[in-house]
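Some notes on the structure that comes next.
Here the complex is missing one protein chain, while the rest keep their positions.
Moving on, here comes subunit A:
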Amino acid sequence: MKQKAAAKRAAATQDNEEEQTAKRVKVPQELQQKANALLNDKTLDTKALKRIISQIQSSDEDAGELNVLEVIFKNLLKRNCVYSAEQLKPNPNAKCEALYNETWTLLLSRLAGADKEQASMALKVCMQLIIAEAKFVHESEWPTARLRDVLGAFVKSETSPAVGLAAFGKYARCLDVLQLSYQLLPEVAPARFVDQPTAAFNYLAIINTLDLGKTVLAAEQYHLGAGSEEQPSFTYERTRKFLNKTWKGIMRSSSGLDEKLHRQVLVVLLERILPHLTNPILLTDFLMDSLHQFDGPIALLALQGIFTLMQQQNITYPDVYTKLYNMFYPRMFYNKYKARLFYLADIFLTSTHLPENLVAAFVKRLSRLALKSPTEDAIIMIRFVCNLLLRHTGLQRLICATPAASAEEVSDPYDETQADPVKTNALSSSLWELALLQKHAVPEVANAAQFVTKSLPTMEFDLGPLLESKESDLFDGEVKKQAKQFMLAYERPTNLALPKDDIVTKYWNIL
(Lines give C-alpha, C1' and ligand atoms only; values in the text may rest on other atoms or scores of the structure.)
Protein backbone atom coordinates (compact mmCIF):
# COMPACT_ATOMS: atom_id res chain seq x y z
CA MET A 1 0.00 0.00 0.00
CA LYS A 2 2.77 2.31 0.97
CA GLN A 3 4.60 1.60 -2.20
CA LYS A 4 1.48 2.23 -4.16
CA ALA A 5 0.91 5.49 -2.45
CA ALA A 6 4.53 6.45 -3.02
CA ALA A 7 4.26 5.54 -6.66
CA LYS A 8 1.11 7.53 -6.94
CA ARG A 9 2.75 10.51 -5.34
CA ALA A 10 5.69 10.23 -7.69
CA ALA A 11 3.36 10.02 -10.63
CA ALA A 12 1.51 13.02 -9.35
CA THR A 13 4.69 15.06 -9.16
CA GLN A 14 5.68 13.87 -12.58
CA ASP A 15 2.39 14.76 -14.02
CA ASN A 16 2.41 18.21 -12.57
CA GLU A 17 3.46 19.54 -15.90
CA GLU A 18 0.76 17.67 -17.69
CA GLU A 19 -1.92 19.01 -15.45
CA GLN A 20 -2.73 21.78 -17.84
CA THR A 21 -3.56 19.35 -20.58
CA ALA A 22 -5.65 17.24 -18.29
CA LYS A 23 -7.75 20.13 -17.22
CA ARG A 24 -9.94 20.11 -20.21
CA VAL A 25 -11.27 16.69 -19.15
CA LYS A 26 -12.24 18.42 -15.94
CA VAL A 27 -11.28 15.31 -14.03
CA PRO A 28 -8.35 15.71 -11.65
CA GLN A 29 -5.49 13.64 -12.91
CA GLU A 30 -4.72 12.19 -9.55
CA LEU A 31 -8.24 11.02 -8.98
CA GLN A 32 -8.43 9.50 -12.39
CA GLN A 33 -5.29 7.57 -11.81
CA LYS A 34 -6.60 6.33 -8.57
CA ALA A 35 -9.77 5.18 -10.24
CA ASN A 36 -7.82 3.49 -12.99
CA ALA A 37 -5.71 1.69 -10.46
CA LEU A 38 -8.81 0.63 -8.63
CA LEU A 39 -10.45 -0.73 -11.69
CA ASN A 40 -7.29 -2.43 -12.92
CA ASP A 41 -6.99 -4.41 -9.75
CA LYS A 42 -8.16 -8.00 -9.99
CA THR A 43 -9.93 -7.84 -6.69
CA LEU A 44 -12.00 -4.96 -5.65
CA ASP A 45 -10.28 -2.82 -3.08
CA THR A 46 -13.21 -1.49 -1.13
CA LYS A 47 -11.01 0.63 1.08
CA ALA A 48 -9.53 2.47 -1.86
CA LEU A 49 -13.01 2.97 -3.23
CA LYS A 50 -14.15 4.34 0.07
CA ARG A 51 -11.22 6.75 0.08
CA ILE A 52 -12.08 8.01 -3.32
CA ILE A 53 -15.68 8.55 -2.38
CA SER A 54 -14.82 10.37 0.80
CA GLN A 55 -12.31 12.49 -1.07
CA ILE A 56 -14.95 13.53 -3.54
CA GLN A 57 -17.43 14.05 -0.76
CA SER A 58 -15.11 16.39 1.06
CA SER A 59 -13.72 18.27 -1.94
CA ASP A 60 -17.05 19.73 -3.05
CA GLU A 61 -15.71 21.92 -5.75
CA ASP A 62 -15.25 20.29 -9.07
CA ALA A 63 -18.14 18.77 -10.94
CA GLY A 64 -15.74 16.67 -12.97
CA GLU A 65 -15.01 14.45 -9.99
CA LEU A 66 -18.49 13.02 -10.23
CA ASN A 67 -17.57 11.64 -13.61
CA VAL A 68 -15.04 9.43 -11.90
CA LEU A 69 -17.76 7.90 -9.79
CA GLU A 70 -19.80 7.25 -12.87
CA VAL A 71 -16.94 5.43 -14.55
CA ILE A 72 -16.13 3.38 -11.46
CA PHE A 73 -19.62 2.25 -10.71
CA LYS A 74 -20.55 1.61 -14.28
CA ASN A 75 -17.63 -0.80 -14.42
CA LEU A 76 -18.44 -2.33 -11.10
CA LEU A 77 -22.05 -2.82 -12.05
CA LYS A 78 -20.87 -4.43 -15.21
CA ARG A 79 -18.72 -6.80 -13.22
CA ASN A 80 -21.61 -7.58 -10.93
CA CYS A 81 -19.60 -6.48 -7.97
CA VAL A 82 -22.23 -4.28 -6.41
CA TYR A 83 -25.23 -6.49 -5.99
CA SER A 84 -24.95 -10.15 -5.20
CA ALA A 85 -26.66 -12.30 -7.69
CA GLU A 86 -27.67 -14.97 -5.17
CA GLN A 87 -29.06 -14.31 -1.78
CA LEU A 88 -26.01 -15.56 0.05
CA LYS A 89 -25.89 -14.95 3.69
CA PRO A 90 -22.37 -13.71 3.91
CA ASN A 91 -22.76 -11.25 1.09
CA PRO A 92 -19.38 -10.71 -0.54
CA ASN A 93 -20.55 -7.51 -2.11
CA ALA A 94 -22.19 -6.08 0.94
CA LYS A 95 -19.46 -3.55 1.50
CA CYS A 96 -19.54 -2.47 -2.09
CA GLU A 97 -23.32 -2.16 -2.05
CA ALA A 98 -23.11 0.07 0.97
CA LEU A 99 -20.56 2.20 -0.79
CA TYR A 100 -22.81 2.35 -3.85
CA ASN A 101 -25.70 3.56 -1.74
CA GLU A 102 -23.42 6.07 -0.11
CA THR A 103 -22.49 7.35 -3.54
CA TRP A 104 -26.17 7.76 -4.40
CA THR A 105 -26.81 9.83 -1.32
CA LEU A 106 -23.82 11.95 -2.26
CA LEU A 107 -25.14 12.40 -5.78
CA LEU A 108 -28.64 13.25 -4.56
CA SER A 109 -27.31 15.82 -2.14
CA ARG A 110 -25.36 17.40 -4.97
CA LEU A 111 -28.48 17.27 -7.09
CA ALA A 112 -30.45 19.21 -4.51
CA GLY A 113 -27.59 21.64 -4.01
CA ALA A 114 -27.39 25.18 -5.17
CA ASP A 115 -24.51 24.85 -7.62
CA LYS A 116 -25.94 24.60 -11.08
CA GLU A 117 -23.02 22.88 -12.72
CA GLN A 118 -22.72 20.31 -9.98
CA ALA A 119 -26.42 19.62 -9.97
CA SER A 120 -26.62 19.04 -13.68
CA MET A 121 -23.52 16.85 -13.57
CA ALA A 122 -24.94 14.88 -10.70
CA LEU A 123 -28.17 14.40 -12.58
CA LYS A 124 -26.27 13.15 -15.57
CA VAL A 125 -24.33 10.68 -13.47
CA CYS A 126 -27.53 9.52 -11.79
CA MET A 127 -29.28 8.91 -15.06
CA GLN A 128 -26.25 7.08 -16.47
CA LEU A 129 -26.04 4.89 -13.37
CA ILE A 130 -29.74 4.17 -13.72
CA ILE A 131 -29.09 2.92 -17.23
CA ALA A 132 -26.18 0.79 -16.06
CA GLU A 133 -28.17 -0.60 -13.20
CA ALA A 134 -31.11 -1.45 -15.38
CA LYS A 135 -28.87 -3.08 -17.90
CA PHE A 136 -26.67 -5.18 -15.70
CA VAL A 137 -28.69 -5.78 -12.61
CA HIS A 138 -32.40 -5.71 -13.32
CA GLU A 139 -32.35 -7.12 -16.82
CA SER A 140 -33.59 -3.94 -18.46
CA GLU A 141 -36.15 -3.13 -15.89
CA TRP A 142 -36.41 0.35 -14.50
CA PRO A 143 -34.80 0.84 -11.10
CA THR A 144 -37.84 2.88 -10.10
CA ALA A 145 -36.55 3.51 -6.60
CA ARG A 146 -33.59 5.39 -8.00
CA LEU A 147 -35.77 7.67 -10.07
CA ARG A 148 -37.99 8.22 -7.09
CA ASP A 149 -34.92 9.27 -5.15
CA VAL A 150 -33.97 11.69 -7.89
CA LEU A 151 -37.43 13.24 -7.95
CA GLY A 152 -37.46 13.36 -4.19
CA ALA A 153 -34.14 15.15 -4.23
CA PHE A 154 -35.57 17.75 -6.58
CA VAL A 155 -38.54 18.31 -4.35
CA LYS A 156 -36.40 18.63 -1.28
CA SER A 157 -33.99 21.01 -2.90
CA GLU A 158 -33.61 24.17 -0.90
CA THR A 159 -33.60 26.47 -3.86
CA SER A 160 -36.68 27.00 -5.85
CA PRO A 161 -36.98 26.12 -8.56
CA ALA A 162 -34.31 23.43 -8.14
CA VAL A 163 -31.25 24.25 -10.23
CA GLY A 164 -30.97 20.77 -11.66
CA LEU A 165 -34.39 20.94 -13.18
CA ALA A 166 -33.14 22.68 -16.25
CA ALA A 167 -30.99 19.62 -16.96
CA PHE A 168 -33.88 17.34 -16.12
CA GLY A 169 -35.85 18.82 -19.00
CA LYS A 170 -33.70 16.84 -21.40
CA TYR A 171 -34.53 13.55 -19.69
CA ALA A 172 -38.16 14.53 -19.28
CA ARG A 173 -38.53 14.38 -23.02
CA CYS A 174 -37.89 10.64 -22.87
CA LEU A 175 -41.22 8.91 -22.78
CA ASP A 176 -40.27 6.22 -20.26
CA VAL A 177 -38.95 8.79 -17.85
CA LEU A 178 -42.13 10.77 -18.41
CA GLN A 179 -44.45 7.94 -17.55
CA LEU A 180 -42.42 6.77 -14.62
CA SER A 181 -42.15 10.26 -13.23
CA TYR A 182 -45.90 10.77 -13.28
CA GLN A 183 -46.22 7.38 -11.66
CA LEU A 184 -43.75 8.22 -8.93
CA LEU A 185 -44.65 11.83 -8.33
CA PRO A 186 -47.54 11.27 -5.91
CA GLU A 187 -45.12 9.36 -3.73
CA VAL A 188 -42.74 12.29 -3.35
CA ALA A 189 -45.40 14.98 -3.17
CA PRO A 190 -45.27 17.22 -0.13
CA ALA A 191 -48.20 16.62 2.13
CA ARG A 192 -49.51 20.16 2.39
CA PHE A 193 -48.34 22.81 0.05
CA VAL A 194 -48.95 25.60 2.51
CA ASP A 195 -46.47 24.20 4.97
CA GLN A 196 -43.68 23.60 2.54
CA PRO A 197 -43.86 26.27 -0.10
CA THR A 198 -40.38 25.56 -1.49
CA ALA A 199 -41.05 21.89 -1.85
CA ALA A 200 -44.39 22.66 -3.41
CA PHE A 201 -42.77 25.00 -5.91
CA ASN A 202 -40.21 22.39 -6.81
CA TYR A 203 -42.87 19.78 -7.15
CA LEU A 204 -44.85 21.98 -9.50
CA ALA A 205 -41.70 22.86 -11.37
CA ILE A 206 -41.01 19.15 -11.99
CA ILE A 207 -44.48 18.75 -13.40
CA ASN A 208 -43.90 21.81 -15.52
CA THR A 209 -40.95 20.05 -17.15
CA LEU A 210 -42.97 16.92 -17.82
CA ASP A 211 -44.62 17.84 -21.05
CA LEU A 212 -47.08 15.36 -22.50
CA GLY A 213 -47.56 17.39 -25.60
CA LYS A 214 -47.77 16.17 -29.14
CA THR A 215 -44.27 17.13 -30.18
CA VAL A 216 -42.77 15.12 -27.33
CA LEU A 217 -44.94 12.11 -28.11
CA ALA A 218 -44.06 12.32 -31.75
CA ALA A 219 -40.33 12.50 -31.04
CA GLU A 220 -40.43 9.05 -29.31
CA GLN A 221 -37.27 9.38 -27.33
CA TYR A 222 -36.52 6.79 -24.71
CA HIS A 223 -34.02 6.80 -21.93
CA LEU A 224 -33.72 3.04 -21.55
CA GLY A 225 -35.69 1.74 -24.46
CA ALA A 226 -39.22 1.35 -25.68
CA GLY A 227 -39.67 -1.96 -23.82
CA SER A 228 -41.25 -5.07 -25.18
CA GLU A 229 -44.43 -5.31 -27.19
CA GLU A 230 -46.58 -6.68 -24.42
CA GLN A 231 -45.06 -4.50 -21.81
CA PRO A 232 -44.15 -1.17 -23.38
CA SER A 233 -42.37 1.26 -21.18
CA PHE A 234 -44.72 4.02 -22.29
CA THR A 235 -48.38 4.17 -23.17
CA TYR A 236 -50.31 7.36 -23.32
CA GLU A 237 -53.27 5.86 -21.48
CA ARG A 238 -51.25 4.73 -18.51
CA THR A 239 -49.38 8.00 -18.30
CA ARG A 240 -52.62 9.91 -18.47
CA LYS A 241 -53.95 7.85 -15.61
CA PHE A 242 -50.90 8.63 -13.53
CA LEU A 243 -51.17 12.27 -14.47
CA ASN A 244 -54.76 12.39 -13.26
CA LYS A 245 -53.70 10.77 -10.06
CA THR A 246 -50.96 13.31 -9.60
CA TRP A 247 -53.38 16.17 -10.18
CA LYS A 248 -55.79 14.73 -7.65
CA GLY A 249 -52.95 14.67 -5.18
CA ILE A 250 -52.18 18.28 -5.89
CA MET A 251 -55.79 19.31 -5.48
CA ARG A 252 -55.95 17.48 -2.18
CA SER A 253 -52.92 19.14 -0.77
CA SER A 254 -53.54 22.60 -2.17
CA SER A 255 -55.93 24.32 0.08
CA GLY A 256 -55.48 27.78 1.45
CA LEU A 257 -52.54 28.49 -0.83
CA ASP A 258 -50.91 31.87 -0.99
CA GLU A 259 -51.11 33.85 -4.23
CA LYS A 260 -47.77 32.95 -5.70
CA LEU A 261 -48.22 29.23 -5.25
CA HIS A 262 -51.75 29.39 -6.45
CA ARG A 263 -50.56 31.09 -9.57
CA GLN A 264 -47.97 28.39 -10.11
CA VAL A 265 -50.61 25.68 -9.66
CA LEU A 266 -52.75 27.37 -12.25
CA VAL A 267 -49.86 27.73 -14.66
CA VAL A 268 -49.03 24.03 -14.32
CA LEU A 269 -52.66 23.16 -14.70
CA LEU A 270 -53.08 25.16 -17.84
CA GLU A 271 -49.81 24.24 -19.44
CA ARG A 272 -49.43 20.55 -18.58
CA ILE A 273 -52.43 19.03 -16.92
CA LEU A 274 -55.61 20.40 -18.40
CA PRO A 275 -55.37 18.88 -21.88
CA HIS A 276 -54.91 15.41 -20.43
CA LEU A 277 -57.44 15.38 -17.64
CA THR A 278 -60.10 12.71 -17.95
CA ASN A 279 -62.81 14.74 -16.38
CA PRO A 280 -61.88 18.39 -16.55
CA ILE A 281 -65.37 19.50 -15.64
CA LEU A 282 -64.40 18.81 -12.07
CA LEU A 283 -62.08 21.78 -12.27
CA THR A 284 -64.93 24.21 -12.65
CA ASP A 285 -65.28 24.93 -8.97
CA PHE A 286 -61.59 25.34 -8.46
CA LEU A 287 -61.31 27.75 -11.38
CA MET A 288 -64.42 29.67 -10.41
CA ASP A 289 -63.11 30.10 -6.91
CA SER A 290 -59.80 31.30 -8.27
CA LEU A 291 -61.58 33.67 -10.56
CA HIS A 292 -63.77 35.22 -7.94
CA GLN A 293 -61.46 35.30 -4.98
CA PHE A 294 -58.44 36.76 -6.66
CA ASP A 295 -57.60 39.64 -8.86
CA GLY A 296 -54.91 40.06 -11.42
CA PRO A 297 -52.87 37.21 -12.75
CA ILE A 298 -54.67 34.41 -10.89
CA ALA A 299 -58.02 35.51 -12.12
CA LEU A 300 -56.60 35.77 -15.57
CA LEU A 301 -55.17 32.26 -15.49
CA ALA A 302 -58.44 30.96 -14.09
CA LEU A 303 -60.27 32.69 -16.85
CA GLN A 304 -58.11 30.97 -19.36
CA GLY A 305 -58.92 27.65 -17.73
CA ILE A 306 -62.59 28.44 -17.83
CA PHE A 307 -62.28 29.39 -21.43
CA THR A 308 -60.82 25.97 -22.19
CA LEU A 309 -63.66 24.36 -20.31
CA MET A 310 -66.17 26.42 -22.19
CA GLN A 311 -64.60 25.34 -25.40
CA GLN A 312 -64.25 21.66 -24.64
CA GLN A 313 -66.77 20.86 -21.97
CA ASN A 314 -69.44 23.27 -23.05
CA ILE A 315 -69.96 24.81 -19.66
CA THR A 316 -71.67 28.16 -19.61
CA TYR A 317 -70.43 31.11 -17.66
CA PRO A 318 -72.54 34.17 -18.29
CA ASP A 319 -70.34 36.71 -16.56
CA VAL A 320 -67.21 35.89 -18.44
CA TYR A 321 -67.24 39.10 -20.43
CA THR A 322 -67.78 41.22 -17.37
CA LYS A 323 -64.86 39.48 -15.74
CA LEU A 324 -62.71 39.95 -18.76
CA TYR A 325 -63.75 43.57 -19.02
CA ASN A 326 -62.72 44.24 -15.47
CA MET A 327 -59.35 42.69 -16.01
CA PHE A 328 -58.38 45.65 -18.10
CA TYR A 329 -57.10 48.27 -15.72
CA PRO A 330 -53.92 50.36 -15.67
CA ARG A 331 -51.93 48.18 -13.32
CA MET A 332 -52.44 45.27 -15.64
CA PHE A 333 -49.57 46.35 -17.87
CA TYR A 334 -47.12 45.70 -15.13
CA ASN A 335 -47.97 42.07 -14.51
CA LYS A 336 -46.39 39.15 -16.16
CA TYR A 337 -49.37 37.73 -17.96
CA LYS A 338 -50.56 40.70 -19.92
CA ALA A 339 -49.78 39.05 -23.24
CA ARG A 340 -51.99 36.17 -22.17
CA LEU A 341 -54.74 38.63 -21.39
CA PHE A 342 -54.56 40.21 -24.80
CA TYR A 343 -54.48 36.82 -26.40
CA LEU A 344 -57.51 35.72 -24.42
CA ALA A 345 -59.43 38.89 -25.07
CA ASP A 346 -58.70 38.52 -28.74
CA ILE A 347 -60.18 35.04 -28.71
CA PHE A 348 -63.17 35.97 -26.58
CA LEU A 349 -64.04 38.86 -28.82
CA THR A 350 -63.60 36.93 -32.04
CA SER A 351 -67.27 36.07 -32.36
CA THR A 352 -69.19 38.43 -34.58
CA HIS A 353 -72.39 37.55 -32.78
CA LEU A 354 -71.52 39.50 -29.68
CA PRO A 355 -73.73 42.45 -28.86
CA GLU A 356 -72.32 45.65 -30.17
CA ASN A 357 -72.54 47.59 -26.96
CA LEU A 358 -70.44 44.97 -25.22
CA VAL A 359 -67.67 45.14 -27.77
CA ALA A 360 -67.93 48.91 -27.84
CA ALA A 361 -67.30 48.96 -24.12
CA PHE A 362 -64.16 46.93 -24.67
CA VAL A 363 -63.07 49.22 -27.44
CA LYS A 364 -63.52 52.27 -25.29
CA ARG A 365 -61.76 50.75 -22.35
CA LEU A 366 -58.84 49.62 -24.43
CA SER A 367 -58.43 53.02 -25.96
CA ARG A 368 -58.61 54.67 -22.56
CA LEU A 369 -55.93 52.34 -21.34
CA ALA A 370 -53.80 53.06 -24.36
CA LEU A 371 -53.61 56.60 -23.07
CA LYS A 372 -52.03 55.43 -19.86
CA SER A 373 -50.07 52.41 -20.86
CA PRO A 374 -46.45 52.02 -21.87
CA THR A 375 -45.78 52.51 -25.53
CA GLU A 376 -45.62 48.92 -26.68
CA ASP A 377 -48.93 48.09 -25.00
CA ALA A 378 -50.50 51.14 -26.52
CA ILE A 379 -49.57 49.85 -29.94
CA ILE A 380 -51.06 46.45 -29.20
CA MET A 381 -54.26 47.98 -27.95
CA ILE A 382 -54.63 50.35 -30.84
CA ARG A 383 -54.17 47.49 -33.27
CA PHE A 384 -56.60 45.41 -31.27
CA VAL A 385 -59.19 48.17 -31.36
CA CYS A 386 -58.68 48.43 -35.08
CA ASN A 387 -59.25 44.69 -35.43
CA LEU A 388 -62.42 44.90 -33.36
CA LEU A 389 -63.74 47.69 -35.54
CA LEU A 390 -63.08 45.56 -38.58
CA ARG A 391 -64.79 42.53 -37.09
CA HIS A 392 -67.82 44.37 -35.80
CA THR A 393 -68.60 46.70 -38.60
CA GLY A 394 -71.41 48.27 -36.61
CA LEU A 395 -68.83 49.70 -34.26
CA GLN A 396 -67.43 51.86 -36.96
CA ARG A 397 -69.95 54.44 -35.91
CA LEU A 398 -67.46 55.16 -33.15
CA ILE A 399 -65.21 56.76 -35.71
CA CYS A 400 -67.71 57.58 -38.42
CA ALA A 401 -70.44 59.62 -36.85
CA THR A 402 -73.31 60.83 -38.99
CA PRO A 403 -72.92 64.40 -40.18
CA ALA A 404 -75.77 65.46 -37.94
CA ALA A 405 -74.23 63.88 -34.88
CA SER A 406 -70.77 65.21 -35.56
CA ALA A 407 -72.03 68.75 -35.72
CA GLU A 408 -72.66 69.24 -32.02
CA GLU A 409 -70.13 68.97 -29.24
CA VAL A 410 -70.75 66.59 -26.41
CA SER A 411 -68.82 65.33 -23.45
CA ASP A 412 -68.01 61.66 -23.49
CA PRO A 413 -71.11 59.62 -22.53
CA TYR A 414 -69.00 56.55 -21.79
CA ASP A 415 -69.02 55.67 -18.10
CA GLU A 416 -65.59 54.55 -17.09
CA THR A 417 -66.48 53.46 -13.60
CA GLN A 418 -69.35 51.16 -14.58
CA ALA A 419 -68.28 47.57 -14.06
CA ASP A 420 -70.82 46.05 -16.37
CA PRO A 421 -69.64 46.56 -19.94
CA VAL A 422 -73.16 46.50 -21.32
CA LYS A 423 -74.21 49.45 -19.23
CA THR A 424 -71.32 51.71 -19.99
CA ASN A 425 -73.13 53.47 -22.79
CA ALA A 426 -70.05 53.11 -24.91
CA LEU A 427 -71.90 52.81 -28.18
CA SER A 428 -73.03 56.41 -28.13
CA SER A 429 -69.50 57.59 -27.54
CA SER A 430 -66.72 58.19 -30.03
CA LEU A 431 -63.07 57.23 -30.11
CA TRP A 432 -61.56 60.57 -29.14
CA GLU A 433 -58.84 58.75 -27.28
CA LEU A 434 -57.38 57.53 -30.54
CA ALA A 435 -57.55 61.00 -31.97
CA LEU A 436 -55.51 62.09 -28.99
CA LEU A 437 -53.12 59.21 -29.46
CA GLN A 438 -52.29 60.55 -32.88
CA LYS A 439 -50.40 63.18 -30.94
CA HIS A 440 -48.34 60.59 -29.13
CA ALA A 441 -44.68 61.40 -28.98
CA VAL A 442 -43.59 58.00 -30.22
CA PRO A 443 -44.13 57.87 -33.97
CA GLU A 444 -45.07 54.20 -33.97
CA VAL A 445 -48.05 54.85 -31.75
CA ALA A 446 -49.07 57.96 -33.61
CA ASN A 447 -48.96 56.05 -36.88
CA ALA A 448 -50.93 53.16 -35.45
CA ALA A 449 -53.71 55.56 -34.46
CA GLN A 450 -53.86 57.09 -37.92
CA PHE A 451 -56.66 54.80 -39.02
CA VAL A 452 -59.19 56.91 -37.15
CA THR A 453 -58.89 59.84 -39.48
CA LYS A 454 -57.59 58.14 -42.58
CA SER A 455 -59.23 54.85 -43.41
CA LEU A 456 -59.56 51.47 -41.84
CA PRO A 457 -57.25 48.85 -43.22
CA THR A 458 -58.82 46.03 -45.15
CA MET A 459 -57.10 43.23 -43.27
CA GLU A 460 -56.90 42.61 -39.57
CA PHE A 461 -53.52 42.99 -37.94
CA ASP A 462 -51.80 39.91 -36.69
CA LEU A 463 -51.34 40.55 -33.00
CA GLY A 464 -49.07 37.55 -32.46
CA PRO A 465 -45.70 39.19 -33.13
CA LEU A 466 -46.78 42.30 -31.28
CA LEU A 467 -47.62 40.33 -28.16
CA GLU A 468 -44.17 38.86 -28.12
CA SER A 469 -42.41 42.17 -28.50
CA LYS A 470 -40.63 43.56 -25.51
CA GLU A 471 -40.51 47.12 -24.42
CA SER A 472 -36.94 47.61 -25.53
CA ASP A 473 -37.73 46.43 -29.06
CA LEU A 474 -39.19 49.79 -29.84
CA PHE A 475 -35.99 51.54 -28.82
CA ASP A 476 -33.86 49.12 -30.79
CA GLY A 477 -36.04 49.45 -33.83
CA GLU A 478 -35.84 53.19 -33.73
CA VAL A 479 -32.08 53.16 -33.30
CA LYS A 480 -31.57 50.73 -36.15
CA LYS A 481 -33.55 52.76 -38.66
CA GLN A 482 -31.51 53.38 -41.76
CA ALA A 483 -31.16 56.52 -43.86
CA LYS A 484 -30.54 58.84 -41.02
CA GLN A 485 -30.37 62.52 -41.32
CA PHE A 486 -29.66 64.31 -38.12
CA MET A 487 -31.69 67.44 -38.07
CA LEU A 488 -30.15 69.91 -35.73
CA ALA A 489 -31.58 72.75 -33.79
CA TYR A 490 -30.85 75.96 -35.59
CA GLU A 491 -30.76 78.25 -32.60
CA ARG A 492 -27.43 78.28 -30.89
CA PRO A 493 -27.82 77.95 -27.15
CA THR A 494 -25.60 80.25 -25.15
CA ASN A 495 -26.04 78.31 -21.96
CA LEU A 496 -27.91 75.32 -20.65
CA ALA A 497 -31.28 76.82 -21.40
CA LEU A 498 -32.88 76.56 -24.79
CA PRO A 499 -32.98 79.85 -26.68
CA LYS A 500 -36.71 79.88 -26.25
CA ASP A 501 -39.35 77.89 -24.43
CA ASP A 502 -36.93 76.45 -21.97
CA ILE A 503 -38.62 74.45 -19.28
CA VAL A 504 -35.77 72.86 -17.40
CA THR A 505 -34.37 76.14 -16.16
CA LYS A 506 -37.86 77.37 -15.46
CA TYR A 507 -38.37 74.72 -12.85
CA TRP A 508 -34.83 73.98 -11.79
CA ASN A 509 -32.42 76.17 -10.02
CA ILE A 510 -29.34 74.49 -11.34
CA LEU A 511 -27.14 77.26 -12.60
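As a working rule, a contact is a pair of C-beta atoms (placed from the backbone, for glycine too) under 8 Å apart; a residue touches a chain by one contact, two chains touch by 3 or more; residues count from 1.
Keep in mind that, in the parts below, contacts and distances are computed from a predicted model.
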*Consult the UniProt record of the chain that does not appear here and report its protein name from "Trafficking protein particle complex subunit", "Glutathione S-transferase", "L-3-07882" or "18809_t:CDS:1".*
"L-3-07882"
*Among A:S255, A:N279, A:S411 or A:T458, which one is in touch with the chain left out?*
A:S411
*Among A:E117, A:E187, A:D319 or A:E471, which residue is in touch with the absent chain?*
A:E471
*Among A:A218, A:M459 or A:I510, which residue is in touch with the absent chain?*
A:I510
*Looking beyond the chains shown, say which of A:K47, A:K260, A:H292 or A:K372 touches the absent one.*
A:K372
*asked:* Under the stated touch rule, tell me which residues of subunit A contact the chain that is not displayed.
replied: 329-331, 333-334, 368, 371-375, 378, 398-403, 405-412, 430-433, 435-436, 439-443, 446, 452-453, 455, 471-472, 474-475, 478-479, 481, 483-490, 492-498, 501-504, 506-511
